[in-house]
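Removed: one protein chain of the complex. Kept in place: all other protein chains.
Every chain is named by a letter (A, B and C) in the order it is written, and numbering of its residues begins at 1.
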């Protein structure tokens, strides 16, 4: 799950986040579940950057979402309220109905936190309205991430 | 990080959780960062079960907390509001200043979610009040988890 | 909005809550938005206590929920992690499509926090699927709260 997404084929989306008082715990550092909320918003932002804000994504393809089935976070250095951090997000490793997301949260040049997600292209199960199931990811979605990468934005 | 904690030496703490409306997202299922909040509370409950509620733990040993440095969650089956689930928590794999926690969230007999945590016994850095660093875990803490296990509560 | 619900006609539902590390902020006290999450869960518990767990409520009456339109919280005394508190919830003041909820969070005999909610019985607007609108509250729902009150549980 930690193998880096090959950079040559992944766009990088960058987002700045201001760490809030309410993100932090009594030790004065970010309460770790909040990183996963922040990363989830960064995944949405990466889709928005290729033309698919979440409401458009759901409406266009009739999916209920792209829920995570496997999540990992590594916390090398704590962050605290008042800090501005940058999150770099790469989406890649496209399977039939799943894909991977990799987040790197930077404090200046330091990688403070890394996040890894496996997500599934998910629809309501027609045979069981309460159930959910994966479905093949449309080619046009994948192409937005892997084909239109101008060489300048390729990460070395 | 996923290797199961050898069951013969780990107490199991069980906790029932009611999934709330506010735990769920627009797909109607638990928003995954909430599982990490739930699991974090289960880790605290496991310490409380051996005589160390969080405020006692911090006061007794002068630590600022036991922050996570590595977290993983695997989501096999979604949960929704109104469900009562059971979380089984095992703490073990004691290193010098770190240890592992394993959570299993059960819907009836089904393992719906698994969580894995690596946590560090953490103090303020005396040379840098803004900094945190690991410190050796006191023997008496470890012993509460590994020695007093009555054979009846050993997980087969 | 603060006028107390006349106690003679309101059941009281009680719930114990353990304050978690993750509920607290860098001052070491409960981050106040968390109280509103806790109170929201207590409103759901009060409905469950009269036979309407949230999924049953939504399915039985075809509503999308009972969202709040007006919320107030008064914080007299801070709570911190490790504390067990009791929340007393009263539902009453039934209007055509709205009702009031009152929460009292107790630390021992001390009222630490009070919460007040105005909620609306809400359905999807048939003329605008993205819109929501209030609808008359069924008599049978109101009756569960105001009629079956055994004298012993009436709050003096």
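Keep this in mind: a residue touches a chain if its C-beta (ideal position, glycine included) is under 8 Å from a C-beta of that chain, and two chains touch if they have at least 3 such contacts.
Predicted model only: the values in this text are computed from it and were never measured.
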Chain not shown: contacting residue from B:25, B:48 or B:135: B:25
Hidden-chain contact residue, picked from the options B:33, B:92 or B:115: B:33
Absent-chain contact - pick from C:59, C:74 or C:96: C:74
For chain A, the residues touching the chain missing from this view: 18, 20-22, 37, 40-41, 44, 53-56, 65, 80-82
Hidden partner interface residues of chain C, rising order: 1, 25-27, 29, 32-34, 36-37, 40, 64-65, 67-76, 78, 80, 122, 130, 132
For chain B, the residues touching the chain missing from this view: 21-22, 24-28, 31, 33, 80-81
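Operating definition for what follows: only the chains that are shown with their structure count from here on.
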Between chain C and chain B, distance of the C-alpha-averaged centres to the nearest whole Å: 30
Interchain centroid distance [CA atoms averaged], chain A/chain B, Å: 25
Between chain C and chain A, distance of the C-alpha-averaged centres to the nearest whole Å: 35
Residue numbers of chain B (touch at least two other chains): 37, 40, 65, 80
